[in-house]
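Note sheet for the following structure.
What you see is the complex with one protein chain gone and the rest in place.
== subunit A ==
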Amino acid sequence: MIEVDIAWRTRDFELQVAFTSDARNLALFGPSGSGKTSVLLAVAGLRRPERGRIAVAGQVLFDSAARIQLPASRRGLGVVFQDGRLFPHLRVRDNLLYGNGNAVQAGAPVAFDTAVELLGLTDLLARWPGSLSGGEARRVAIGRALLCRPRALLLDEPLVGLHREARSQLLQYLRRLHGEIGLPTLLVSHQPDEVRALAEDVVLLDDGRVAGRVRAEDFA
């Protein structure tokens, strides 16, 4: 369950987005510049809306009227960034374990070995992030978010910038994750096939507004 009703205005962009969803896997779909990554960052607590309210699984994370602004570090959400953002000075193993002992532990535990096996990371553990391919780095980023024991995963264009083979491979990994761990996800994407494969409910965004709402199976 996610509720979002937020707004902000900058010099050249105005965003006003409201939606609620009970779907386990929700997607925000729209062209680049539609504001979908901004909404994801607001849910993560890394971008502060001017006003509004955000609640996930019944917990209020942000409410401008009630002056609630939970810091990102206490929201218990695993974020997979578009640009990976692996820590360059830590080996893959230490990147994966970074959020492991944090104080929030909002969701069900995922065993390190399970995550490593599920995402095919066994042979990468001793490597430095700088030596990974795009697809490998993306998988490590997903594993790292998973292992901070989040109550939900936020995926920001997880497949963007990968070549075709790596893309379909990562898509399979993500589907396995859905099947075997079943963590709720919020997916941001501008690729219809990705949305069909990874979400049940779709919020369409355009130019900072909600432009429509579809079920993923009706999504063309």
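Here is the rule we use: a residue touches a chain if its C-beta (ideal position, glycine included) is under 8 Å from a C-beta of that chain, and two chains touch if they have at least 3 such contacts; residues count from 1.
Note that in this section contacts and distances are computed from a predicted model.
Enquirer: Among "ABC-type dipeptide transporter", "Response regulator receiver domain-containing protein", "3-phenylpropionate/trans-cinnamate dioxygenase ferredoxin subunit" or "Molybdenum transport system permease", find the name that the UniProt record gives to the complex chain excluded from display.
Expert: "Molybdenum transport system permease"
Enquirer: Identify the residue among A:P129, A:P184 or A:G208 that touches the chain left out of the display.
Expert: The single option touching the absent chain is A:P129.
Enquirer: Sort through A:I6, A:A44 or A:L177 and give me the one touching the missing partner chain.
Expert: Counting the whole complex, the residue in contact with the absent chain is A:A44.
Enquirer: May I ask which residue of A:Y98, A:F112 or A:F219 touches the chain that does not appear here?
Expert: Only one listed residue reaches the unshown chain, and that is A:Y98.
Enquirer: For the chain that's not shown, point to the residue among A:E14, A:E50, A:D83 or A:D193 touching it.
Expert: The one listed residue touching the chain not shown is A:D83.
Enquirer: For subunit A, which residues lie in contact with the unshown chain of the complex?
Expert: Residue positions of subunit A that touch the missing chain: 44-46, 71-79, 81, 83, 85, 87-89, 91, 98-99, 102-104, 128-131, 144-145, 148.
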